[in-house]
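Notes follow once the structure below has been shown.
One protein chain omitted, others in place.
Moving on, here comes subunit A:
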Amino acid sequence: MYIRVKRSKTTYFIRCDPTETVLDIKEKLQVLIDQPVNNQRLILVGTGEVLEDSKTLADHKVENDSVVALTLRKGGLLNSFLSDFYASPVYYWVPLCIFYVADRSLNS
């Protein structure tokens, strides 16, 4: 089947299967638009619901010839860096190390 993914003046006709997940679709789009999967959000135009990565197209009742709107995260690079940073353990280790060093210097 085909779905139509629209953003501003461009329509992408994506060949897909109802059993594919939304993430699969985003990976296909990634090749075409040079935007990472994390920065993409797909919205089913008929109902306005946001499509979740883990669910399949059938779960969201996306059928042949459905129209899906594509939105992209604003300021993609910085935001994705920040979300990566907060998700990474470094965020927790840096303050821990500072406390450790401060504690050592206070005790000595």
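As a convention for this text, a contact is a pair of C-beta atoms (placed from the backbone, for glycine too) under 8 Å apart; a residue touches a chain by one contact, two chains touch by 3 or more; residues count from 1.
The definition used in the following text is that contacts and distances are computed from a predicted model.
Asker: Of the options "NADH dehydrogenase [ubiquinone] 1 alpha subcomplex subunit 12", "DNA-binding protein", "Elongin-C" or "Small ribosomal subunit protein mS39", which is the UniProt protein name for the chain that has been left out of view?
Answerer: Going by its UniProt entry, the chain not pictured is "Elongin-C".
Asker: Among A:15, A:74 or A:104, single out the residue that touches the unshown chain.
Answerer: In the complete complex, the chain left out is touched by residue A:15.
Asker: May I ask you to list the residues on subunit A that touch the chain which is not drawn?
Answerer: The missing chain touches subunit A at positions 2, 9-13, 15, 28, 31-32, 65.
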